[in-house]
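Note that one protein chain is taken out, while the other chains of the complex remain in position.
Going in written order, the chains are labelled A and B, and every chain counts its residues from 1.
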Amino acid sequence: MAVEATLSSTGTKPEKSFFDRLMGTKRRRDTIEGYIFILPVVLGLLIFTIGPMLASFYISFTKYPILRSPEWIGLRNYVNMFTKEPNFWQACKVTLLYAVTAVPLGIAGAFMLALLLNQRVKGMSFFRTSFYIPTIVPAVASAVLWGWLLNPDYGLINAMLKTVGLPTSRFLGEPDSALASLVLMSLWSVGGGMVIYLAGLQGIPETFYEAAKIDGANGRQLFRFITVPLMTPTLFFGLVMGLIGAFQYFTEAFILTQGGPLFSTYFYSLMVYERAFRFTQMGMGTAMAWFLLVVVLTLTLLVFRSSPLWVFYETEVK
Amino acid sequence: MSTNSFDKAASSRGQSGVAVWLRRYEILPHAALAVVMFVVLLPILWLISSSLKDAQQFYNHPSELLPRAISLVNYQYMFTAIQQLPVYMTNSFILAFGVTAIQVLCAALAGYAFARMTFRGRDIIFLMIVISMFVPRGGGLMALYELMNFLKLRNSLFGMILLFGSHLPVPIFIMRQAFLSIPKEIEESAMIDGASRWQIFWRIALPLATSAMVIVATLAFVGVWSDFLVTFTMIDRDSQLTISVGIRKVLTSGYETATANVPELRGQFASEAADAAMLLFSAFPVVLIYALLQRWFMKGITEGAIKF
Partner (left out) sequence: MSVESRTVSRRSFLRLAAAAGGMAALAACAAPAPPSSSSASDGEAAAGPEPIELRVSILQGAPVQPVNEFLSEATTAKNPNVTAKFEFISGDLAELVYAQAAAGTLADVFFSADLYAVPFAKNDVSLDLKAMAEGDPDVDLEDVFPAMLGLGTVDGEIHFLPSGLDVVTMYYNKTLFEQAGAELPTDTWTWDDLITNTKLITEMEQDENGNPKYWGLSNATWNWWATVYPWIVGYGGLILENDQSTWSSPKTVEGLQAYADLWAKHNVAQPLGLDVGGDSFQLGRAAVYTHIQALRTPIRDNVGDKFEWDIQLMPVMPDGKHRTGMGTWGMSAYSGSKHPELAYQYVKNIITPDVQTKMTKAEIVVPLLRSIAEQSAWMDGLATPPENFMAFVNGADDAILPVMDHPADCGSFYVGVVQQSYQAALEAVIRGTKGAEEAFTEADATIQSCLNDNA
């Protein structure tokens, strides 16, 4: 607790006058104190995020099989990645497909659940807690569990489909259905988004609805013109976090499909991992990771840029 | 407070006896919620029930949600044959508590600085932290791997605590929001009374940000507990593995060696049912922690701790 010691010593130690002089004006004092407060965070950021990123930027221009030292090869990793890697575009396609299905479905599902819960339901906190549980089950456990549920031969889901006379599916075992199965799996944890949307819904002042009703608005209009606009900041948050999560999707696919069958679940992160740690092509893996970073940052920027068009901040009416 | 559009939508429609009855007791939303809850909890129920079935029951009636007779053979197998489970569990606890403590403390300090203090470079540093939120964790893994190797921190729980503890964009964001929402006047009056910055932070601001801290702590604990990729890459020594990675290792390594430890149980349990017991075991602590914290967690979220 170096920080505490430094700060609390200022009042009593004989160095007080010196310290005061060092600190100088309140502004300067604020600056120094501010730096002390953020020091651990900045150190962490430098060592564990920025440092590795700079290093990886260099590595991405090298040929680097873990055991030998990196050898500079210029842009070859990037060129090969776009032109020669047979599964690169497949990985992009799979990841994008997952992002554009799982994220909107997840948001819609979570929002609908939140709307349901936001009515005067009894046992609201009980429901809320139950729905949230899947999001805290460790990813490994939920992946294995869903592997069983979706098993074509003895899985619960096929057993239930059979009972009600619906056609069964091979789910993760067929190229046509594997990715969709992972999307389905992801919906199990909509509870995470739901609690946030529910909080957002509960934060909408009742007076807004009262006022609108006096003006003769019906239920649909209330939803369309009050609930939705006031929820957009929260939905926006869900969208951004959802996209980031989708582009980094790894564990479930790693455990359940390893990218198969026929690369139908070959997520970008799986490819990066495979290059770097299975094929020991650290240079290529890192180049791929950098491309992903650029894409994610660009996309996020676009989403932020688009936000004035559809995200509505409460302050605008207050 | 919590009434909304749907209620009003219902109340403005035409009324019949059934509709009134449905509305008065809120039958539809309750029914819908109950169905969703069943679907959501079904996998977990199935997992629990499977873990309580012996081999014969599991193979003959895998889809029955209620075991005909409760058997603890899977748990017996798990605790006697898989000797490294307590090690994994201990490691997970050390890691999760360590990271949680670091994250809560560092994020509170930084969050407070970004919310309340003015210093040069504040906004640019904050921006960088926010941007680092979007850096894919898996993407920097190769360089992180090299770094951890270089620092001799691979295969070390201490190193993992530092690594996870340093990933703070979301916690800082949450803490900053929390401090921003505290009325400035409270702190200003303390400042006039001669309190130091530290005292104001520690005695006044921090207690007012308890629910945000609980959110940070819960997210940190849950996140570390279920992390797979980073731990999987950084740790390959059995004695340092966490439960999430360790459990996968046990599940994929087959039963031959483990069963050799308890030959008397051979044939009495189904391997999936034993796996089910292990999965439950791996998830139990984190669910318990969540159950203990959930009141404050939900309170914090309801207060709007998580939004842009």
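We take it that contacts are C-beta pairs under 8 Å (C-beta built on N, C-alpha and C of every residue); 3 or more make two chains touch, one makes a residue touch a chain.
The structure displayed is predicted, hence computed values, not measured ones.
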Full-complex contact with the absent chain, from B:P29, B:G98, B:G140 or B:G159: B:G159
Option from A:F61, A:F237 or A:F263 whose C-beta touches the chain left out: A:F263
Chain not shown, touching residues in chain A: 63, 65-67, 80, 84, 86-87, 148, 151-154, 162, 167-168, 170, 172-175, 260-263, 274, 278-281
Contact footprint on chain B, counting only the chain that is left out: 83-84, 87, 149, 152-159, 236-240, 256-257, 259-260, 266-267, 271-272
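Please note the rule applied: only the chains that are shown with their structure count from here on.
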Where chain A and chain B are represented by their mean Cα positions, the distance between them in whole Å: 14
Parts of chain A lying in touch with chain B, wherever the complex brings them together: 3-4, 7-8, 10-11, 27, 30-35, 37-38, 40-45, 47-53, 55-56, 59, 113, 115-122, 124-125, 127-142, 144-146, 148-149, 154, 156, 159-160, 188, 191, 195-196, 198-204, 206, 209, 213, 218-220, 222-223, 226-227, 233-234, 236-237, 240, 244, 247-248, 250-251, 254-255, 269, 272-273, 276-277, 282, 285-286, 289-290, 292-293, 296-297, 300
Chain B residues touching chain A - in the complex, by the definition given at the top: 1-13, 26, 29-30, 32-33, 36-37, 40-44, 46-47, 62-63, 105-107, 109-110, 112-114, 117-120, 122, 125, 128-129, 131-147, 162-163, 165-168, 172, 196-199, 201-202, 222, 225-226, 228-229, 233, 243-245, 247-248, 251, 272, 275-276, 279, 282-283, 286-287, 290-291, 294, 298, 301-304, 306-308
